[in-house]
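One protein chain omitted, others in place.
Chains here go by letter, A and B, matching the order in which they are written, and residues are numbered from 1 within each.
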Amino acid sequence: MNLFDDVIIDIQKLSFSRGERPIYSDVDIKIPRGKITAIMGPSGTGKTTLLRLIGGQLRPESGSILIDDQNVPELSRGDLFKIRERMGMLFQSGALFTDMSVFENVAFPLRVHTDLPEDMIRDIVLMKLQAVGLRGANTLMPSELSGGMARRVALARAISLDPDIVMYDEPFTGQDPIAMGVLVNLIRHLNQSLGHTSIIVSHDIQETLGIADYIYLIADASVIAHGTPEELKQVDSPQVRQFMHGLPDGPVPFHFPAGDYSDDLLQGGL
Amino acid sequence: MDRLALLGRAGLDKLAAFGRSSMILFQSLIAKPQPVMMFPLLIQQIYFVGVLSLVIIVVSGLFIGMVLGLQGYTILVDYGSEQAVGQMVALSLVRELAPVVTALLFAGRAGSALTAEIGLMKATEQLSSLEMIGVDPLRRIIAPRFWAGFICLPILAAIFAIVGIYGGAIVSIDWLGIYDGSFWANMQNSVDFGEDVVNGLIKAIVFGFVVTWIAVFQGYDCIPTSEGISQATTKTVVYSSLAVLSLDFILTAVMFGEL
Partner (left out) sequence: MRMRILEISVGAFILAGILALIGLALNVSGLSMSNAGDTYTVYARFENIGGLTPRSKVTMSGVTIGKVTNIDLDTDQLVARVTMEINGDVDFLSIDSSASILTAGLLGEKYIGISVGAEEEYLGSGDYIEDTQSALVLEDLVGKFLFNEVSE
């Protein structure tokens, strides 16, 4: 069975830069439907930018992002909002609306996009909260939640409309080991039971390797390696090895580019 | 040469910012308003922007009116025309002080809060999150706040003026012993509804528009870090104060001057 028989997102020749600095140049990425795809790479390589490009919040300089043959950068404002109804995004900080309770946060996308009666919305919200294990917290305000709980509520909100694509922006960063384990299980479990496509952006190697079906490794504005977790472990390239094993020095240097060390020191003494 | 280039770049930056703010204004207000969805949000924002500013407005209005009464009396009594103190208090409040001072207080109390709130929403990715849910943050977050500021400032200015006039009346009539009949009669003879009250309200409406525009834009356009938010909040207060004072001169020249 080939993973890429059924592709939901097809990114072709994508280029994007921020000021002078290129973030992506001519990148091709295919995301298989119904699987968990991870985008990995060191910090500052613009992984989050990729999610924003897919969501249409940023426009690339060139290239196309096809979601089921609809090219996101060329969509009109109205079509863009329509296609976003098919996406759920879990932001790094959770991004819960601070002026609403947990229940209202999860109900928000339903209220905006559907005309469901109130008792039905209530049922759906409680089901989604049950799925992330926080049904009991539905009356709390976001400020009363811990970081891990806030992220789970945000996850419940992201899946409240049963989207086709769920994007996770650094879901594991800054979590204690228990919360991290809970999230890893949730992502895998939800992906299997709801059948949506998951895209995870992360630099937490072990957790991501554990759940991803396919991995893209990004560095220096391009994809340096891709494959299943097993394939990636076998890759010999020093850059990939450095990242996969978390070595402190290698092709990605420990030192920020600087002049000669001894010269610098001597100059200061004069 | 470098300085000149720097000046040019600063000018271009300002121009670009003005362009962005106009876009925000257009998209949040003019393009497809949704009054039904917005109404509860608007009520909420009028509460935050207007009702919560009421205390500071009433207290400052009262004191400014009392000070005007006292000062007016001590000046006018030298010319034997202390009866005109009512006219002086009312005219200066209705034409100038009510709209201007209200707008300045409003920028400090509500404008800065608006900027900080929107900036924080941006920093915590709530605005992006709205966009990804498929809701335009300009319409959901910006538009109701904008309308609320626009509605509240004239109301606050009217309350400021009336409280100030009664503050002046308390001082002049009860403390300084001016005959209350002549106090009110002089005032009513000299204050014209169309010329003075309506013009004062027009000023307040213009200031409400400008101050909320600046506040909302600074919040929406700020750098999403704690430093950026604090800078944006300062900018809101500084820019709106400058805008209010300079616009006040222009409006006064158009309304009351013989231009």
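The working rule: contacts are C-beta pairs under 8 Å (C-beta built on N, C-alpha and C of every residue); 3 or more make two chains touch, one makes a residue touch a chain.
Since this is a predicted model, take the numbers as computed values, not measurements.
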Query = Looking at the whole complex, which visible chains does the left-out chain touch?
reply = B
Message = Touch as defined at the start, partner being the missing chain; which of B:D13, B:D174 or B:D192 qualifies?
response = B:D192
Ask   = Among B:F26, B:Y47, B:W175 or B:F256, which residue is in contact with the omitted chain in the full complex?
value = B:Y47
Query = Which of these touches the unseen chain: B:L97, B:I155, B:V171 or B:V244?
reply = B:I155
Positions on chain B where the hidden chain makes contact = 40, 43-44, 46-47, 50-51, 54, 90, 94, 154-156, 158-159, 161-163, 165, 184, 187-189, 191-193, 195-197, 201
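Keep this in mind: only the chains that are shown with their structure count from here on.
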Key: Contact footprint of chain B on chain A as seen in their complex   = 52, 55, 57, 81-82, 84-85, 87-89, 91-93, 95-98, 108-109, 112-113, 154, 157
Remark   = As the complex stands, chain B meets chain A at residues 120-121, 124-126, 128-129, 131-136
